[in-house]
Each structure stands twice: as structure tokens, then as C-alpha cells.
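Of the protein chains in this complex, all but one are displayed in their positions.
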Amino acid sequence: MSPQKYLRYLMLPSLFGTDRTKEILQVNPTVIPQREEAKEVKIFVHEYNASSIQEYGVESALECLHCQDNDYVSWINIDGLRKNDVETICNGYGIHPLVIEDILSINQRPKMDEVDNILFCLLNMLYFNEQKKSVETEQISIILGKNFVLSFQEDASRDVFPPIRTRLKINNAKIRQRGADYLCYSLLDMIVDNYFIVMEKVGEQIEIVEEEVVRSSNTRSLARINQLRKELIVLKRNFAPVRDLLNGIIRSESELLEDRHTKYYKDVYDHIVQAYDLSENYRDIIMSMQDLYLNNVNLRMNEVMKVMAIVTCLLAPATVIGGIFGMNFDIIPYIHNRWGFFIAVGLMLLIPLWMLYFFRKRGWF
Amino acid sequence: MSPQKYLRYLMLPSLFGTDRTKEILQVNPTVIPQREEAKEVKIFVHEYNASSIQEYGVESALECLHCQDNDYVSWINIDGLRKNDVETICNGYGIHPLVIEDILSINQRPKMDEVDNILFCLLNMLYFNEQKKSVETEQISIILGKNFVLSFQEDASRDVFPPIRTRLKINNAKIRQRGADYLCYSLLDMIVDNYFIVMEKVGEQIEIVEEEVVRSSNTRSLARINQLRKELIVLKRNFAPVRDLLNGIIRSESELLEDRHTKYYKDVYDHIVQAYDLSENYRDIIMSMQDLYLNNVNLRMNEVMKVMAIVTCLLAPATVIGGIFGMNFDIIPYIHNRWGFFIAVGLMLLIPLWMLYFFRKRGWF
Amino acid sequence: MSPQKYLRYLMLPSLFGTDRTKEILQVNPTVIPQREEAKEVKIFVHEYNASSIQEYGVESALECLHCQDNDYVSWINIDGLRKNDVETICNGYGIHPLVIEDILSINQRPKMDEVDNILFCLLNMLYFNEQKKSVETEQISIILGKNFVLSFQEDASRDVFPPIRTRLKINNAKIRQRGADYLCYSLLDMIVDNYFIVMEKVGEQIEIVEEEVVRSSNTRSLARINQLRKELIVLKRNFAPVRDLLNGIIRSESELLEDRHTKYYKDVYDHIVQAYDLSENYRDIIMSMQDLYLNNVNLRMNEVMKVMAIVTCLLAPATVIGGIFGMNFDIIPYIHNRWGFFIAVGLMLLIPLWMLYFFRKRGWF
Amino acid sequence: MSPQKYLRYLMLPSLFGTDRTKEILQVNPTVIPQREEAKEVKIFVHEYNASSIQEYGVESALECLHCQDNDYVSWINIDGLRKNDVETICNGYGIHPLVIEDILSINQRPKMDEVDNILFCLLNMLYFNEQKKSVETEQISIILGKNFVLSFQEDASRDVFPPIRTRLKINNAKIRQRGADYLCYSLLDMIVDNYFIVMEKVGEQIEIVEEEVVRSSNTRSLARINQLRKELIVLKRNFAPVRDLLNGIIRSESELLEDRHTKYYKDVYDHIVQAYDLSENYRDIIMSMQDLYLNNVNLRMNEVMKVMAIVTCLLAPATVIGGIFGMNFDIIPYIHNRWGFFIAVGLMLLIPLWMLYFFRKRGWF
Partner (left out) sequence: MSPQKYLRYLMLPSLFGTDRTKEILQVNPTVIPQREEAKEVKIFVHEYNASSIQEYGVESALECLHCQDNDYVSWINIDGLRKNDVETICNGYGIHPLVIEDILSINQRPKMDEVDNILFCLLNMLYFNEQKKSVETEQISIILGKNFVLSFQEDASRDVFPPIRTRLKINNAKIRQRGADYLCYSLLDMIVDNYFIVMEKVGEQIEIVEEEVVRSSNTRSLARINQLRKELIVLKRNFAPVRDLLNGIIRSESELLEDRHTKYYKDVYDHIVQAYDLSENYRDIIMSMQDLYLNNVNLRMNEVMKVMAIVTCLLAPATVIGGIFGMNFDIIPYIHNRWGFFIAVGLMLLIPLWMLYFFRKRGWF
């Protein structure tokens, strides 16, 4: 291995390895909830019923407290979390303090809760970072109340809900004719659907790495296989609890959920189950990739060692013959013979050739 | 390894490897449901009761909407999916929009649903592609309603239902005397029975690869073992949810299902459980095959290295003896002796022979 | 490895390997139920109550249809399956067509069913083939009806029920005083008891192979370990469903089963659970045997390579010394010295001896 | 490896290996219950209530049949099983024949049964054999009836109940004030407590072997790791069913068990669960020990091979230089030079030293 290659190998893990581990391991939902205050907060309100819709951004959290009093279904989406704003809104809507704490904490496990008169869902949006080739998470809290849905996102710059906004603008769209729980379903559906996009990206990475393993199987490959295993941990860590979350909603007997919408939630549930199954398949493929990698590395090494051993072995008889006729005895047969030298050199060639033939026949290379 | 062999090794995975991975990984049921419109659509209707049967193909989806109004049991089989047709038929039969979406989407996880007054089953037909040695899937949706069964297949060119059509033509056949749910059972039974044919083909591949592993254990073998592991993923991905599907039907209390037919569904359920068990056995055998492969590769390598090391080792004393008597000291014993040379060469032969004897005795080769 | 050994190694798997795999994998209960008609059919009837017993063979299936009409408990044992006979008897006793199909099909998964007024058990008798060292299965169907038990065996030449026949002949034996369900229990008990005999034989094979692994660890060992893993698959494939079968009987509320006999069935259930646990233990031992095998092969190889490397290494200094004094420089120290040669040869011996001492001290061999 | 070591290695498994496997595998509870008649039988009776206690040995089984008729709580402990005695006592106390069979059979899986008016527990006492370093089992049957407890032990020479006997002698001891079910709890508690002593011994073995692995990692280590895996099988085989047994008692609604004693049984249950968890931990540690062993063996081998390869490699240039100046050309530079020889020998030293420096810098040893 040349120094450059060696260097590249040393640099590689510093890119991928331990930093990613830190991100994955340092999950502590409770002890240090020092969430940084968001730099930017965007609050956007949709108020709609079957016949009309109003959309407007608000400057201050106080401006959206009136929404629960009218007959419209209200969707208040808060992008960026500041303690003050969250508390203002939640207190305005009578949300339990524990739920507020959950919204503001970080690294929570996805979960669903029925507290007082609301239904609270906390889960993660997943994004695939093309640069770092890693899965990123953004915590989303969705609160379904009577006639309103509150959604809290961490990051104002990323969002998967535009298609829902578009659909809301269409008069007579189904989403406009149904209540707040259908909106809540739409949000969850959009998030889970997005999981598949992320899985697809991870899947692409798996293919790329597999191709690399098949072609060259260098150290980089194992580092990348290891990284993929870590990404898979992130995926699974989200899928299993979201499955429980949706199962909880389906089995919930909350009055907030209309019976005729159960099948919609069941549809999302089916998708998350499929995502979970798929992540199991990913795991199988990654493990079989690792087996392939190890085999290839081994095989290449074996090939080299075999050739070296064979070359060394083939030249050994020549050395012996050279030694025999290099001895200083007075009487050595053929030593004065005209063809002696050529006979000796001929033997030096013939014996290895015969050995070569024998090895080949044995199928040793 | 000769260049040709090496080349073959490089070409092999490009045939099997990553493409197949792509097919297995790129499963996204929700986000990109851009199902291509089928080039060809065949709609065929069977209307029957115990005493009479009518079979006819229809040109347009509209022509088969009348079937629900009569007293016959109607089986409408749609081969090839076009959005328009599917919607026409489903709307005509009052199918819920979510179900229509499921029928039209791709890569769905097998599932069963009781929506409104119908029972909806979505599962995959499996085929074994003899060329690619891989398992292919075709999505099938079966809708059981009062007096009718709708079945939607993706591919008009392949079909596993001919035996059912034959049975339907026989007057007094049991299938003619029973209702739509018995027909639905027959379709599911036929699909699950077909799984065993596919498993048999995969089983044959396992045997072929095992024989290859036992005989020669080359790189090709591991590539094929890896491929078999992928095919197994495809099989398992279908069996487990179909098991749930059938369990759901058995436990369903739908009025569409006659009690006396439960045992038939239970029979199919037993089969899918067996298929699942069998796929577990396949997995065990593949893993033990991989162990065998690794052992054989290792063993062959060891054999070669051992012989090389032994040959090199056996010739080393001769080199030393040659060196001893090749030294230019003035006084070297036996150097002027008539038999000196022959004694030296004799030692060169005797020492390795003694070593050989010793190694043998130790059981080292 | 000598050619003969190599040959033996190649022949060995053709004896054990792929054929057995074929037998294990080619399980298809539904698609090709072309059961061969038995060459020989033996039907034997026992009719008994507490006070009297009649035993007689019948020639034709029709002769045993009267048994249900009397007050005796009847046990009709059919050895050898012919479609005609089975259908005659089953139709005579009012057995559901699906059950008849199950009896006639092959490679069924053990299962239990309550159909109409009977209780149907399908399971496998296991035999250990001493020649092939493999586990063989024979399908047995037991039908418990009111006052009668029908048992269908595939193979007329093998049978595990003689002890029951003996017990039946004894007046006042418990089996004579109880009803048909106690007879059914006795049959199941006998079958499950027989599983332990088979396990014992497999256990003996495990011991033999373990001894072989400990003593010599040649390739044969791994082939046999692999075979044992396959036999274990056969065992487990039977135990788990039979456990379910017995659990089903215990939890059944069929009127055919007397409450006071539940504890007998529970006893059989305990045994099958133990058999299952034991098969898990077998698996653990086989896996730890495989680890031992791999370690031994590795160790032996290491030992050989180490010795070769050490010998080669020890002789290298001698070669160098020989080379030094074989150079043709005009002025070489000690070259004209009377003891020069002996000093050189002495060094050739001393240096390796010192190396040997050093290696030993380091604990390298 | 010296012959002695090799011999020791061969003798070692004959001590540990296959015999132990035989003991573990040859478990057959049903087919060959040819229990040997105990050579010695000791029957000892305790009759007590809160205020008085009588203890006496009896000669014949018949003498202890009267115990059920009085108001005392009776504990009849039978050490050593003879068919006759067991049947006499059990029939006297109205025990179901199946239970008698269980008591007399060998190698039973621990289980609990409520038969007629008694509660029957069958489990194993575990002992650690310090000589063989293996876990031994002794079957114990405990029958709890109204006012009496019968306990059957296999081996008259070993017993874990002395502390209970001591406690019984104390007036006002809790055990004297409570009924037979508290005595039964005390016996089970004593047995389960004893499991921990055995586990502790096995734990000590694990530590000893781990220390051995860390220090020297020879073949003996793997043999002992394998043995520990077998002992663990014995432990687990007992813990899981005893857990079920105790769970069964807790959930039992038998009138024999006072409600206020449930918490005592729950306490034993907690202990057996902990024992089971602990055995899982043992397994983890043994597996990680095996990984360590394999790594160490590998590492040591690598170290040796590396040194040998390096020595061989370092001496190769010297051989070449010796060869160069040993050639018989008429004109060889420096051949007649006064310092020629010393320059050549100097090169022979300098080149390996430079190689050594280079290898070191690369971190190769």
C-alpha cells in the first residue's frame, strides 16, 4: 500500500467514522434539554372549511390564539422553536405542561400520547444529507385538538408539507371537506412517505458500496459498510416507535378521531410497517455485502501470497543446483564437460517447469 | 488466477449483483406511484351459478358494471392496469378511493382490508425467471364483494388462474355451487400454491450452488450464494405479510365469508405457514453452504501454501550444504576426497528425505 | 493431501450432501400431490370395550364401515395409502373432503383440525436410517371420531404401534376401560415417544462427529457437521408444529375429548416441548462443534506453517555465511586459516541454535 | 507444539468433551424409564403445628400413611427412589398414576401440575461437581396436598434441606405457624437459592478460563470454553421451565395455596428470573471470551509468522551479495581490492539494518 493510499485510508474515517458515532450515541432526551433558541421563527396559519380558506403568516405567537374559537379547522404551523412562543401558544390552547416539555426537549423517542383533550404525536422528519451521505433528523410535534392542528418543526428552512398546502387551496378537495383529524393524517402520511425517499437514498448508497465491494474491496469499502450500518440504526430507531405511534392512534378511542378516517391511518400504518420490513432487508443485504467484502479481501491476499510462494518455491531448486556445482570439491562430475554448464542451467529451467506443470494439474493456480 | 478467470469473476457480479440489489431495495409504495399504463388490457368476465355459466371478454370497462345487479356470481378479471379502467370499474362497484389507490400503486406490501362492504386483498404472484435465476413479482389485487370478485393483475401475458377457469366450466363442480367467497379462496389458494413452485425452483438453485460449492468453491459460488440470499429476501418479504393477510381473513367476521368456508381459508393459511417455515430452512441451508464455501476456499489455499512452504523448507538444507562446500577456505574436509562431492549431494538428498519422513509422521501433510 | 484423500473428500459430499438437501428442500404440499399408490395395503381393525376385544384384518375397505354403528370403540389402522381405499373409508365415516385431501397429500406440515364432528391430526413418524445416517419421515393421519379412531400410515413395513396392540389385549387395561380419545392419546404418545429414540440416534451421531472433530478435524468432519445441521432441520420442522398440534388439542373444547384425559394430552405436550428444547441444545452443541472444528483446522495449519517458517528461517543465516566465505575476493579473513572452515560451520550451527533458544524463550513454539 | 503438549491436548477432550456431550444429549424422559432401584432409601417424617413438632425416620413406606389423617402439617421426605415404596406412599395419599410415573421416570423437564387435589412440582436440584467441573442434576418431586408435603429425592447422600429442618425445630418460627404451602414454598426457595451457588461456581470457572485465555490462549482454553457452553446449556435447560413452574403456581387458583403466601412464591419467581437473566449474561461473556481467544491465537501466530518472514527477508539481500561476489567471472570489481571483502560484508549488514529501520518506521513490528 503506497503512502498516499494509506493516508487516504486514515483520513477517511475522520470524515465518516467517529463523528457520526457521536451523533448517534449522544442521545439524551432528559438531562440536558438546553435546546438552542431558533434564530428564525415562522408561524403560518391556515383556517379553512369546505367552502373557504384563509392563509396568513403571523408575527407573534399571540396572534394565533383566537383560532380555536371559530368554526374553521385551523392549522398552525410553527417553524423554529423558541421557548417563549411555544409556551404562549400551548398555554393558549390549554396544552398540558408535560407536552410542552416534550416539544421543547431534543432527541425524544417518537411517541403518541392522549393528554386531556388533545392527541399528541412526536416524531422525526428524516432528510438525507447528500454531502455527508448521512441521515439527518428533525423533530416534529403534531398536536391534534378539537378543530385545530398545531405542528412544531425545528428547522424553518426545510419542510415536507408544501403538497398539503397546495391541496388545501383547492376548493372541494377532500382535505377541505374533512375535519382536523384528516389534516393530522395528511401530515403523518406526508412524513412517512418521506421516509421512503430517504430509504431510497440510503438504498442508492448501498448499491454504490456494493458495486465498490464487487469491483475493488478496499478498506474504504468496510468504512462505508460500517457507515451504512450506522445510518440503518438511525432509520430503525425511528421506524419502530413510529409504528407504535400509529398503532396507538388506530387503537385509540379518542373522540377527536372520526371512525371513517381509521382506514386512512391504517394506510399510513401499513407504510411504516413496510418501511420497517425494508430496513430489515437492507440489513440483510449489508451483512451479505460485508461477507462478500471479507471474502474478496481474503481472496486477493491469497492470490498474492500464492504467487509469491510459488515463485519462491520454483526458484529454490535452481538455487540448490547452483550450490551443488559451486562446491569446491576436486572431483565434481561434468565439471570439465563442455556441456556441463548448459546441462546444469537446463535443469534449473526444466525442474521449475515440471513443478509448474504439476501445480497446474493439481489446480493450485 | 489467469486473466480470463479474473475477467469472468468481474463480469459475474455485473450480471447478478448490484442490479438485483437495486430491484430489491428500490421499494417505494407511496412517493412515486407513476405506474406505467399497461399497453394491453384484457377484461374477462365469468358469470355463473350452480346450473349455468357465461364467459365473455369485454372491450371496455363500462361493459362489466351490470354484473352486480344479477343473481349470478361474477368474476371480473382485469389483466393489465390502466388508471381509467380501474377507476371506472371500481367506482361502478362502489369501491373506496383508498383501495383504488392501492390497486394502482406499485410495490405495495401484501395486506388485507375490510372497507365498507368489500374485502380487499393485495398480494404478489411470484414467478421464477429461469434466465436471470431470480424471483419476479406481479401485484394482484382481489376484491371480494357481495356476489362478485374483481381481480386485477399487472401483466396480461402471465397468469396462474387457468385451472380455475377449467374448473368453472364443469357443471356441478364445487366451485360452481358455492358463492363468491369460495371463488376468492380458490384464487388465493392458486396463488399460494404457486409460491411452492417458485420455492422449488429456488430450491433447485440452492442444490446446484451447493454442488458447485462442494466441487469447486470458486468466487462464482459466493456471488451465487449472495444472490440466493437476495432471492430469499424476496420470498420472505411476501410470505410473512400473506400469512397475516390470511390470518386476517380467518379471524374476520365479515358477512361476505360463509362460516363453512373458514376451513378452506385455514388450509391456505397452513400452506403459507409451511412456505414460511420452509424459507427459514432455506436460509439455514444457505448459511451452512456459506460456511462450507469459506472452509473449502480456506482449505484449498492452505493446501497450496503448505506444499509451497514444505518444498521451500525441504530445499533449504541443500542450499546450506552447497554453501558450506562452496566456501573458499584453504582447508575444507573431504574437499580433495574422491567421494566428497557425492557425499555432499547425498546429504542434500538424505536430509530432505528424513525431514519428509518426519513431517509425514507428524501428520503435517 | 494425497490424491486418495482428495478423492475421498470429493466422494464424500456426493454421498451426503446435495441429495439430502434435495430431500429437505423439495417440500411442496400442494402442487404435485401425485402420491404413488401403495403397493400393499393392510387394514386391521380392533373393536373393544372394557370386557371384550375383537381383532381382525379386513381385505377390502368396505368391510370396516360397520364399526361406527356398534357400541365398541373401534380402531381401524390402514397401512399403505391408496386413493380408493382412503376415500371409501372416509366417506363411510363422513369425513370432510378437505381432510381426505390432506391424508392423501404428501409433505404436509403437521397440523390439527376440528372439522365437523371429528378431530383430525396429521403428523410425521420419524425413523432414523442407520445406513444413510439420516432422519426419515412417514406421514401419519389420525382421525378421532365418536367411538372410533382411524389411523392412516404410509408405509406398511414400519410401525411403532405394537406396544399399544399388546396393551389392548390385556383385559382391565386402562386403555380398554377408556374411550376412543384415550386411544388417540396413546397413539400420539407413542409417536412422540418415538421422537426421542430418533433424537437419541442423532445425538449419537453428534457424539461420534464430536469425537472425530476432537481427534482429527478433517474435511469429512465439516461435511458431517453440515449433514447434522440438515437432520436437525428435519427434527425441528416436525417438533414445532406438533407442539402446536397438541396445544390445540389441550385447548380444544371438542366433546370428543373427556376432561379427565386432558392431563394425558398435557403429558405428551410436555414431552414434545422437551424434545423441542433438546433440539435447541443439539443446535448449540453442533455450533460449538463447528467452532471447535474451525479452530482445530486453523491450529493444525498454523502449526505446520510455523514449523516450516522456522526451519526456513533457521537455515537462512547458514546460507548467508556460506555465501560470505564463498566470495572470490583475494583477501578474505581466516580463509587460509587452518580452522577457518570449522569456525564458519560452527557459526552456521551456533546462530540457529541461539535463534532457536531465543524463539523458545519467546514462547513461539 | 511439543509431543507432551500435544498429548495433553488429546487427553483433555477425552476428559471433558464427548462424555459430557453424551450426558447432555441422552435425555429421553419417556422411552427407557428403567430407573435403577435406589440402593438405600431413607424416609423421614416431620409432623408439626405451631406448638409442637415430631420428627422420626420410618423403616417402611407403609408407616407414613397415617399422616394425612391428623391435624398436623406433615412433611415426608423420601431419599432414594424404589418403585415399590413410591407407589405405596402415593397410592396411600391418593396420587394420580401419571404423577407416580413422572416421579419414577428420569430426565424429566421441570414442570408443575395440578392433578385432582394436589399440586405437583417436578424440578432438578443442581450440584456443581468440583472434580469434573460440571453441573450435576438430581430430580426432586414435591407434592403439596392438604396438610401434607411429600418430597422425593433421587440421592440419599446429598440434600439441600438441612436449613429447613433446623428452622422447623424452632418454636414460633414462621414456618411452624403456617400451613403446608409455606413449607412447599420453603423447599422451592431453598432449591432455587441453591441454583445461585451453582451459578457462582460456574462463574468462577468462567473467570478462571478467562484469565487463562488472557494469559495464554492455548487449545485447552477453547476446550474449556466449549465445556462451559455445555454447562450453560444444563443451567438454562433447568431455569426456563422452573420459571414457568413458578409462574404456574402464582397464577394457580388452587385452594391449597393461601393468598397471603403468593408474595413468597413471587419472591422465588423473581429469583429464578434473575438466574435466567444471569445465565444470558454468562453466555454473552463466554462468547466474548471466545472472540478474545480466537483473536489471541491469531495474534500470536501472526507475531511468529511476521518475525520469521522478517528474518528471512532481512537475510535475503546478504545471500544475493554473497552470490554476486561468489560468481566466477574473470573481471569482478573490487575483487582484488584490499577492502573488497569488508565492503561486501558491510553491505550485507547495512542493507538489512536499513530495511529494519524502514520496516520499523512503517510500524510493521
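Order as written gives the chain letters A, B, C and D; numbering starts at 1 within each chain.
Basically, a contact is a pair of C-beta atoms (placed from the backbone, for glycine too) under 8 Å apart; a residue touches a chain by one contact, two chains touch by 3 or more.
None of these values were measured; they are calculated from a predicted model.
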Touching the absent chain when the full complex is considered, from D:47, D:102, D:181 or D:210: D:210
Any idea which of D:99, D:149, D:199 or D:257 touches the chain not displayed? D:199
Sole residue of A:68, A:88, A:262 or A:328 that reaches the chain not shown, by the stated touch rule: A:328
Touching the left-out chain: which of A:92, A:179 or A:340? A:340
Contacts from chain A to the absent chain lie at residues 1, 10, 13-14, 17-18, 21-22, 24-31, 96, 98, 102, 108-109, 111, 113, 115, 219, 222-223, 226, 229-230, 233, 237, 240-241, 290, 294, 297, 301, 303-305, 307-309, 311-312, 315-316, 318-319, 321-323, 325-328, 332, 334-338, 340-341, 344-345, 348
Across the whole complex, list the residues on chain D that are touched by the chain not included here. 189, 192-194, 196-197, 199-200, 203, 206-207, 210-211, 214-215, 263-264, 266-267, 270-271, 273-274, 277-278, 281-282, 284-285, 288, 291-292, 295, 298-299, 302-303, 305-306, 309-310, 312-313, 316-317, 319-320, 322-324, 326-333, 355, 364-365
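Convention: only the chains that are shown with their structure count from here on.
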Send over the residues of chain A in touch with two or more other chains. 323, 326
